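Just one protein chain is left out here, and the rest sit where they should.
And now, subunit A:
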């Protein structure tokens, strides 16, 4: 597998990632009765709420300390105190996460210190206030996510009696994915604490009466008891050590850590299911075996189409790893593997997975879509897999996009996309195959033209996409032939 890595420009043109506090909000939405505040000026929190709401189609309440010019000079602790008071009064949360924005960090706010002072002044010794320093310029939303999970564990975990439950720590997956992971755990009769659990909170059924904080999420009590667990399974093989919650539980409390890839694809799901069987000393239930069989049936049916795919996979490192691996299992190899994150481990982790890849694979870290687009062109990519911002590749290059991950803001149902476990993988692969098939049918005529009519004098006409007009792209280079029938 020949590889190649990034080049560098000053311009970030059409980013492939968001900022750190954005990622930090999500885990707090998966803790029962929790609220979260961003310490900084209010624009950041409004923007982030807007984007999260658009992906999940849910109300996303996030407080802000609404710092203004005065706060930038004298410090913002008074504003943060007020924000905490108001949030407590109106929402009655049982845990509050505090994240920082660029503003708070640039003026040097010690948010952990302010949080301690607050608790002392208000006489709230036991109230869980989890302060996380997340400067927007300090990392992407992926890092923000993991740091917030880790800080939550650090803040709550206390030495506890040993128990036979296991900890399951998940990356930013869809609520449907989390529900599937829970279903597998329950099928295997495992007692578990899953953190963070957005399965109900960010995909909330219509139900009356409406409550300000959606029901569901990991219980604070359960998080406190994580150090007593028999083991931790963390779906985070790309997670760097310093932000790894599982590693923290291992080093501080001796909880054995199984750091696995997201259970997507045959092997990774086998690993998860096999580990659970081992931990519980039980066997794998028939249901799961049937599901595994169906997945393989799907893969046998689809491999002939999927093998024609040349993929560009982009997004959060953890998901990128899982998608590349899953696709490779079915013979769909990537040409471009990209993440906006500075996480550099991906390339080495994927080396064994891509050992048999026949073509060249290009890796981009800290990248933007301008770069991804160029590489897609150079390598002949014909399917993009990742979040909505990849639509740019469709608009400019005609490459179809199979949407996956976060954020999905131009389609509905991002919260319901199921991609993990045997069943989820089956659904994921079907989406990929169908995207390829649709593309193939759409371009059938173009391909036929090239094969039979080139140099015959029958003209092939460029197709001007409507998108191209509305957004002023250069002409879409994907050509659709018009057989004019007028032979010259």
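The definition used in the following text is that a contact is a pair of C-beta atoms (placed from the backbone, for glycine too) under 8 Å apart; a residue touches a chain by one contact, two chains touch by 3 or more; residues count from 1.
Operating definition for what follows: contacts and distances are computed from a predicted model.
Q: What protein name does the UniProt record of the undisplayed chain give, "Sarcosine oxidase subunit delta", "Thiamine pyrophosphate enzyme TPP-binding domain-containing protein", "Nitrogenase protein alpha chain" or "NitT/TauT family transport system permease protein"?
A: In UniProt, the chain excluded from the picture bears the name "Nitrogenase protein alpha chain".
Q: Among A:61, A:197, A:240 or A:316, which residue is in touch with the absent chain?
A: Reading the full complex, the residue touching the unseen chain is A:61.
Q: From the list A:107, A:154, A:230 or A:266, which touches the chain that is not on show?
A: From the options A:107, A:154, A:230 or A:266, the contact with the absent chain belongs to A:107.
Q: With the full complex in mind, choose from A:136, A:245 or A:315 the residue touching the hidden chain.
A: A:136
Q: Which of A:31, A:44 or A:420 touches the chain that is not shown?
A: Considering all chains, including the one not shown, the answer is A:44.
Q: In the whole complex, what residues of subunit A lie against the chain that is missing from view?
A: Answer for subunit A: residues 9-15, 17-22, 37, 40-44, 46-51, 53-54, 57-72, 79-80, 82-87, 89-90, 101-103, 105-107, 135-138, 140, 204, 206, 208, 210, 212, 340, 392, 395, 468-475 touch the chain left out.
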